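Complex shown without one protein chain; remaining protein chains in place.
Here the chain labels run A, B and C in written order, and each chain numbers its own residues starting at 1.
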Amino acid sequence: MQRRNFLRLGLGAVVLGLAPLSVMAKNYREELPEVWKIKNKSDKPDDLSGINEAIKAIFGTDKVEEGKIELYKTPDIAENGAVVPVNFKTEKASRIALLQNANPEALVAIWDIPELGIPDYGVRIKMAKTGTVVVVAEIDGKLYKASKLVKVTAGGCGG
Amino acid sequence: MKKLIITATALSFAFVSANALQEVAKIDVKDVCKVEKVGAPKALEVAKKYNPEAIKLGVEFKRLGIKNREYIKALEEAIKAKKKETVVKYKSKGKEKTKKFDTNFLAERACKFAVRALQQVNEAEKTWRLAVPGDGFKY
Amino acid sequence: MKKKIIASMIIGSFALLSAGSFNAEAEKDRKALTEYFVKKFADRKNASQYFPYTPKEELDKNFKWGLKPEEFRLGSYAFNKGGRAQYEEIIEMPPYEDAIDEGKELYEKTKFKNGKSFKDCFPKPEIAGDYPKYVKGKGVETLTTAINSCLKENGEKPWKMTKGKMAKLEAYFAAASREAGKKVNIVIDSKEAADAYARGKKEYYSQRGYLKLSCASCHVQGAGQRVRNEYMSPLLGQTTHFPVYRLKWEGLGTLERRLKGCNKDQGENPHKPGSKWMNELAYFMAYMSNGLPVDGPDVRK
Partner (left out) sequence: MRIKAKSKGDITEVKAVLKHPMLSYDQAKAKGKEPNFIVYINAKVDDKIVYEASTSQFLSKNPFIKFKFKGNHKGKEIVISWIDLKGNKKEGKAKIK
């Protein structure tokens, strides 16, 4: 059903398998349906076990080095957990995944970086509580990450 | 000039019996609302007497999403039925909700809320200008 | 004490009579309030006098000092750097833009059953800075109650005063006012209007609710202090940017919606939107921002 809709968009054929750099459209909801279900394991903001499990499921390894990718304009204290701005950039990457341990499941999004893509992206995410945001980039077949603790409190007075 | 003073005074008393405000000025909530001493029914009587005046003045208290009139209504039933627990029914964002309280505790709260609401009106008469930059508030 | 109050009222009314202008007290209040806030946020050096409970590190790192009066339209984002950065991120693509378009539709396309339209009540949309207004025989009208008066006078049902269509139409009025460079322009030109202002002022500074807080406790003396994770915004500039898209609401709301929330937080059964109490409170509040640019709609926590 989803696939049919997807084709109707006229995006061309879906590439099966895990080609590292996709020239054609790739929907990870279909490619890797199980990774979206990986749970965070505890309430602790520094427990990254669920995140690491998801990283392994997406990239095939959880060997990740710090660096080469940067999280920026991502708050220390969120104005509101429903709208947390997250920005990240790296010089080049084939794939990037954004994860956190502030919600029941760990994975937020996966980007395939197209040929013309410049991996300097921003999104706004939901965080149900204080937690760590992790961004992982696949660069020349290796994984690099950046992480940041974002504090979330019940936001806003009155009404 | 006189008229101005009269209007100012009349405003705050217009819709409420000045008596209630004068009465509460002499009341010590720790006496009249102390359930240990006066018992829950007496405390409720005090709440029932003054809360309607607070409503008229637009100063009724509300806590945990529950208006004092809702505390009082639930207390009336609980005290009549001699129940140790009072179940308060109230509305929050259009939804019917309930919350349980110890009856004695709640009677004291409802009483204090009713009296304090009116006492604060009296106090504000004397204090409000002290908070106004340029009037009584030095900065 | 009482003597002092009476004395100051007498002085106040003398000034009123001799100047022949009914806004003398309001003007004096506005100037003092502005001066107070400018002083309070002037620099780090005097900060501990105004913010005795705020950790030093926070004053060093998270506060912007040297604020000009116009900057207070940003509320707590005027001084709170961390919040300001997120605010700026969000208004890169503000979540209220659709509401402005929908509000414009409501203004231009709504036809009343009697054939008239909003344009008959409000010939121009750039009117957000002119409200609340004292209307002879009616009392204070906020933009919200004025819109409902328009509906009722034309045989239509009034709208909900806190959100939805009301907030959208106001978003359009505010955006049009901002685009036209309009400023807050609250008029007090009669004895009745001055009395309404005085009542609003008194309510603003009166402690109420089980928490015994006045509006001023948080938004004059308390402005800039933090309660849990909430920086309290200054009264100056507070009404300039409504309606507001609040992250907490995930939607747009009117000034009335916000005031109701504030009143509830004081521990009081909140006064109703459209009530005389709320209209007069808003009249006082808006006067304090007289001369500041209209800056709605905007985004807040």
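In the analysis below, a residue touches a chain if its C-beta (ideal position, glycine included) is under 8 Å from a C-beta of that chain, and two chains touch if they have at least 3 such contacts.
What you are looking at is a predicted structure, and each value in this text was computed from that prediction instead of being measured.
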Quiz item: Which shown chains does the hidden chain touch?
Solution: A, C
Exercise. Quick one: say which of A:110, A:135 or A:152 touches the chain that got left out.
Key: A:110
Exercise. Could you please point out the chain A residues that touch the chain left off the display?
Key: 1-2, 5-6, 8-9, 11, 22-29, 31, 36, 82-84, 87, 100, 103-105, 107-118, 120-128
Quiz item: What chain C residues would touch the chain not displayed?
Solution: 92-93, 95, 97-98, 250
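The rule is simple: only the chains that are shown with their structure count from here on.
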Quiz item: Where the CA atoms of chain B average out and where those of chain C average out, how many Å apart are those spots?
Solution: 28
Quiz item: CA centre of chain A versus CA centre of chain C: separation in Å?
Solution: 40
Quiz prompt | Distance from chain B to chain A - Cα centre to Cα centre, in angstrom | solution = 53
Self-check item: Shared interface positions of chain A, touching two or more other chains
Solution: none
Exercise. Specify, in ascending order, the residues of chain C that touch 2 or more different other chains.
Key: 264
Self-check item: Partner chain B, residues of chain C touching it in the complex
Solution: 1-2, 5-6, 8-10, 13, 28-29, 31-33, 35-36, 39-40, 195, 198-199, 201-202, 205-210, 212, 214, 216-217, 220-221, 264, 267-271, 275, 277
Quiz prompt | In the complex, chain A residues that touch chain C | solution = 73, 75-80, 82-83, 85, 87, 122, 124, 151, 153, 155-159
Quiz item: Once bound in the complex, which stretches of chain B touch chain C?
Solution: 1, 4-5, 7-8, 11, 55, 58-63, 67-68, 113, 116-117, 120-121, 123-124, 126-129, 131-135, 137, 139
